[in-house]
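Before any comments, here is the structure.
What you see is the complex with one protein chain gone and the rest in place.
The letters A and B name the chains in turn, as written, and every chain counts its residues from 1.
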Amino acid sequence: MLTAAKNQVRVCLLSIKYNIMREMVNKVTFLTNVCFMVLNDASILVQWFILFRLREDVGGYTLREIMLLWGLTAASFGLSRILFARVFSLSELIISGKLDSFLVQPKNVLLSVMTSSTNISAVGDLLYGVVLACACRPGVGGFLLFLLFTVTGTVVFTAFALLLGSLSFWLVRMDILQSQMTMGMISFGTYPDGIFEGISRFLLYFIIPVGMAVWLPLHVIVNFDVRTFFALIGYACLLSGAAVAVFYRGLRRYASGNLMEARL
Amino acid sequence: MRKYAVIYQSVLLENLQYAANVAIGFFTYFVFIFIFIKLWGYMYRTPEELIAGYTKEQMIWYVMMTEMLYFGSNANVVAGEVAGDIRGGNIAYRINRPYHYTLYILTKYTGEWSVRLPMYAAVAAVIGAVMVGPLPRFRLITLPVMALCVILGITINAVFKLCISLFSFWIEDTAPFQWLYNKLILVVGIMFPVEIFPKALQPLLKLTPIYTVCYGPAKLIVDFSPAKCLEIVAAQVVYLAVGCGLMVLIYRKGVRKLYVNGG
Partner (left out) sequence: MQVIRVEDLSKTFRVKKKEKGMTGSIKAILHPQTEKIQAVNGVSFTVEEGEMLAFIGPNGAGKSTTIKMLTGILYPDGGRVEVLGVDPTKKRKQLAYQIGTVFGQKEQLWTHLTPYDNFRFFGAIYDLSERETEARIEELSERFALGSFIDTPVRNLSLGQRIRCEIVASLIHKPKVLFLDEPTIGLDPVVKENIRSLIMQMNQEEHTTIFLTSHDVGDIEKLCRRIIIVNAGRIVLDDSVEHLKHHYPDKRAADTQAHEKAAENGDSLSISLEEIITEIYKSEERIAEK
């Protein structure tokens, strides 16, 4: 059991390493991609400088808190796409029947699929996120919390994308919805939660889990609270559990072949 | 001219079949607009407040209109596709046909936005009516002029992007330059009207394509005045003439280089 787990981890790490090596084959392209992503993210700061000229807070956030939020979203989304980029295009994989080659391997299907590609501009996101967080001088404790929540944020983003992607086992056209919903989630995650109220706020915490991925964690970094802290970690576990369950449910349907119409 | 009409017609018919795919993009549009509605809802402390001379409704409508222009035109035809044609060598087959390549591309582009833009306009109108409220100085009678201004803006944008793509005759990858141009439009032009920027920057911004591509049309829709209209359309005509001149010049030089060196 233990050796099996060890071997599984070995394969996953090797897979991620090879993915990154592939992207690094062309160093110039790699560096341009990363740099442009950093510039891309940084250019949005213009928007915030303008908005903070108009009012001293936006949605109850100071400029420093906005920068921390941006850092957290960028780092989480970045890490998620460095390690598990394939999850974000899972729908395509399912629809075109490309899970077959993972199914003939004697390893965990989900983990093999998840780690089978990377998105290199995401390195820029991660880099920018961490640098931006450091620029906010959160202190050692704050920075450690930031790193921890980057990990839970990664888990929530990935699990949510996995959940949406897995719906492709049942529904058609999920590929477009998956990418739109995940991008939508990231867009919400770069604005303060204070501007949303009522139903939209509820939806953004419990249906599209932006609140659980970045907003609440940010509040905990700014104002530490033990109960929220553990609640967040619990939520990340719960959501990933649900996502994995749905994926395997769907995989049974895949194996029954009823998605095969396009391939006959 | 007739052949371009035929090209336009066939692209239009083809794109009409994919209308459903366009509709799926509404979600992203809606997310952006929704965020801006909430954002400006918070920024305006009282309903009567003016920020940079705009009421809350005008400010939101402004973003809705610029985003509509952005989403409603598929820039890939004039950007990625052209660069791909040139770098991939497809251009050799295209220039020997009895049409002008740049006009062919622009016609194709027009065929695409003819389907997308009205769809986004309809969505914008619905979102605006339901979630934002009417514009105070909007008159139906000025609609044709606004439409003209929008079409000019979209076309100028395409001409500029096409110019950048045409540099593919000389350089390997034009994508970074497209990106810079897009960023300029997106960060400075789409989110805020020019008036919101520091006074010192404003004259500079009015010289950039932003003024004719997104600020102009959006401003006319949210705050129409005959004087403003004349000024913007005049600027657009000048920009379009200069842009087209540049485009033809670059294209000729590029084709000559192609004939000398072979792809």
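In the analysis below, a residue touches a chain if its C-beta (ideal position, glycine included) is under 8 Å from a C-beta of that chain, and two chains touch if they have at least 3 such contacts.
Since this is a predicted model, take the numbers as computed values, not measurements.
A.B. asks: Which displayed chains make contact with the chain that has been left out?
C.D. replies: A
A.B. asks: Based on the whole complex, identify which of A:103, A:135 or A:237 touches the chain you can't see.
C.D. replies: Once the missing chain is taken into account, the touching residue is A:103.
A.B. asks: For subunit A, which residues lie in contact with the unshown chain of the complex?
C.D. replies: 3-4, 7, 10-11, 14-15, 18, 21-22, 25, 100-101, 103-107, 252, 255-258, 260-261, 264
One rule holds in what follows: only the chains that are shown with their structure count from here on.
A.B. asks: Which whole number of Å gives the spacing of the CA centres of subunit A and subunit B?
C.D. replies: About 31 Å, centre to centre.
A.B. asks: Using the touch definition up top, name the residues of subunit A that touch subunit B in the complex.
C.D. replies: 32, 36, 39-40, 43-44, 46-47, 50-51, 54-55, 58-59, 173, 176-177, 180-181, 183-184, 187-188, 191, 194-196, 200
A.B. asks: Of all residues in subunit B, which touch subunit A in the complex?
C.D. replies: Those residues of subunit B that touch subunit A are 21, 24-25, 27-28, 31-32, 34-35, 38-39, 41-43, 45, 51, 176, 179, 183, 187-188, 191-192, 196-197.
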